[in-house]
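Incomplete set of chains, arranged as in the complex.
Chains here go by letter, A and B, matching the order in which they are written, and residues are numbered from 1 within each.
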Amino acid sequence: MRPSGRAPDALRPVFIQTGFARHAEGSALIRMGGTEVLCAASVEPRVPSFLRGKGQGWVTAEYGMLPRATHNRGPREAARGKQSGRTQEIQRLIARALRAVVDLKALGEISITVDCDVLNADGGTRCAAITGAWIALRLALEKLVRDGVLPAVPLKGQVAAISCGLTEAGAVLDLDYAEDSNASADANFVLTADGGIVEIQGTAEKDPFTEAQFNTLMRLARTGTAELFHIQTVTVNEALAS
Amino acid sequence: MRPSGRAPDALRPVFIQTGFARHAEGSALIRMGGTEVLCAASVEPRVPSFLRGKGQGWVTAEYGMLPRATHNRGPREAARGKQSGRTQEIQRLIARALRAVVDLKALGEISITVDCDVLNADGGTRCAAITGAWIALRLALEKLVRDGVLPAVPLKGQVAAISCGLTEAGAVLDLDYAEDSNASADANFVLTADGGIVEIQGTAEKDPFTEAQFNTLMRLARTGTAELFHIQTVTVNEALAS
């Protein structure tokens, strides 16, 4: 039995509110159970210096966690004067995930930064961030089309992410903090709606795992992201209709 | 006429949701018009080294702003590697305001940190932070009493803050960003429910102002904080009753 009583292949309840960050060109506050991440996409009409004059755009991401998003208060990274290795690893992952589905040439010399800030943490924050960031990005791109800046939304697909892991209850989907901190292995899958793999990160937390176990986790991830792609689509359609 | 159409002595609509930060001992998400600040109080059973063994507690605060809380995205302080002078000034102000109403001896060797993070900014963030932080602090202290850690809530009073300023529409209460960025002077008043002054910060943004003008601003501040004290009381009572 999972601590939450969920079935092995059950996601936590997902709730997404668009427009939470009022000034952002696109934003989504995504809740997956006790995890809550505010994703805000910011558009700037310029590109980093390494891309200047190359006729393409850029998409990047930053990640942060409020000090008391967690069970015990953590130090504020701005006060410590540096971002942890974990923070940098996660924001690089989010950015790669988003770029995998953007047509940077079609974007033109525009940069989009998606800020993903964790307001409440209960496991799976990086995956929730990716799933929410895609919505924020999509809404920002739709705005650029509405404003006549771009002729069409330069997206090649839809991306979402979910964690899976090996726990005392077996292989399970969408680990919460209680599961995550005791899992013998966990993996994050970043997948596209048309079945492609964008990123896989599997880590043995205790003992090495087998290829068969890994394949089971990938099956679960496909189940979970199918549901997330549906929720993303419904959410974006509602936001565009209003 | 004020840009918002408000009367000179009218606050923006105030809405406060307690318990938003699920892990915090006390928390309040305060909205004043387009400004939204998440205040979360964290309790730790120890004091900073300069107070060790002195038989008293400590209350401090940290302040941050999400990068896209503002009209244009600002750099993330954690990524820049330091907190701006403005950030440090504000968090020192919030902490002094809270300590002015706490009986640190009665608190005992306990530290409380109140994190105030701005999710959306439209002027007056430091004042909203103080008003919300007092609620978060009060709820955390009530929890310490309920948990048997403290015999009584070690609060000497109730504190709230509001900004006033001299604008084209004259002396006005609770400036939003549009007013704040054009005001010729603005002042922040941190007051207690029993009429005491905790902190006054008045600044001429353009030309120096007169003592008469300053007194008008203080009158407005008393009007505004009277309303805030009422809202604080109602909010805390509802939270404690539930």
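Miscellaneous remarks
Simple rule for what comes next: a contact is a pair of C-beta atoms (placed from the backbone, for glycine too) under 8 Å apart; a residue touches a chain by one contact, two chains touch by 3 or more.
Given the structure is predicted, the values throughout are model-derived calculations rather than measurements.
All together, the complex described by this structure holds 6 copies of its single chain type, of which 2 are visible.
Here, only the chains that are shown with their structure count from here on.
Taking each chain's centre as the average of its CA atoms, subunit A and subunit B sit 32 Å apart. The part of subunit A that touches subunit B in the complex is made up of residues 20-24, 27, 34, 38, 40, 42, 44, 62, 64, 66-73, 76-83, 87, 113, 115, 117, 119-122.
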